[in-house]
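This part shows chain A:
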Amino acid sequence: MSYHFEFSWLLQYYPQILKGILITLELIAIGGVLGISLGIICAWTRALGPAWLKPVVAGYVELIRNTPFLIQLFFIFFGLPSLGLQLDELTAANIAMVVNLGAYSCEIIRAGIQATPRGQFEAGASLAMTPFETFRHVVLVPSLQRIWPALSSQVVIVMLGSSVVSQIAAEDLTFAANFIQSRTFRAFEAYIVSTAIYLVLAILLRQVLGILGRVIFPGRLAR
Partner candidate 1 sequence: MIEFTTWDIIRNLLLATRWTVLLSLVSFVGGGTAGLLLLFLRISKRKALRGFARYYIELFQGTPLLMQLFIAFFGLGLFGIDVPAWLAAGLALILWTASFLAEIWRGCVEAVAKGQWEASASLGMGRFQQMRYIILPQALKVAIPPTVGFSVQVVKGTALTSIIGFVELSKAGTVVTNATFQPFTIYGLVALIYFALCWPLSKSSQILERKLNVAHRNH
Partner candidate 2 sequence: MSLIEITEVRKSFGSTEVLKGINLDVEPGEVIAIIGKSGSGKSTLLRCINGLETINNGSISVAGAQFIDDELHLKALRLKVGMIFQQFNLFPHLTVGGNVILSQTVVKKTPRPEAETMARKMLERVGLGHKFDAYPDELSGGQQQRVAIARALAMQPIALLCDEITSALDPELVSEVLAVVRELATEGMTLLMVTHEMKFARDVCSRVVFMHQGRVHEIGPPEGVFANPKTPELRQFLGVH
């Protein structure tokens, strides 16, 4: 059985692929920034926030972490309109990613906060800072630094997971691959090429996050 690889379609369809890459990057950029921000807020709530809000956040985190991203996406895109909330594909995809990464990063950041030496809180308090000021100025940055590698891995996982947004017709890289395979019937080649692009994106993203970590956190962690 022989099969002839055929990649000439690349010439014709590279604009679709480029567009797909851009949308995937846009999704992870927005999802990453807003998702981690949401994660910080949730982690603060669970660690030091008002008591009534803690179970709400805990419920959100558990619900998201224990259901598939695909179903979260379908719920937001297909389900919410019945509540009168009509969203276009990209907005729905963005919201789903923020909500998803928010829950995961909340857990990761919380672990970082919990690993903060007791003395740091006490030092903040002894300087007459409020708990929030201590969190904001003393605890947060070293906590993020401590868990930055774990958080970076999660961002990469969410980027790869974003390939399912093609299922609500958000035109990301996977959507481009599907489009090409439906036009050329070159499924194998289309998916191999896009898989290779995802691999490169994942490696690059990891590098960028590593550099970003060194830029944001130049200091050493206190023990």
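Regarding selection, all candidates are chains of the complex that A comes from, given by their letters.
One rule holds in what follows: a residue touches a chain if its C-beta (ideal position, glycine included) is under 8 Å from a C-beta of that chain, and two chains touch if they have at least 3 such contacts; residues count from 1.
Worth saying up front: this structure is predicted, and the values here are computed from it rather than measured.
J.: Among 1 or 2, which chain makes contact with chain A in the assembled complex?
T.: Selected candidate, touching chain A: 1.
J.: If we count contacts the way the header does, which residues on chain A are in touch with candidate 1 in the complex?
T.: Of all residues in chain A, those touching candidate 1 are 1, 3, 62-63, 65-72, 74-75, 78-83, 156, 160-164, 166-167, 174, 177, 181, 187-188, 191-192, 194-195, 198-199, 202-203.
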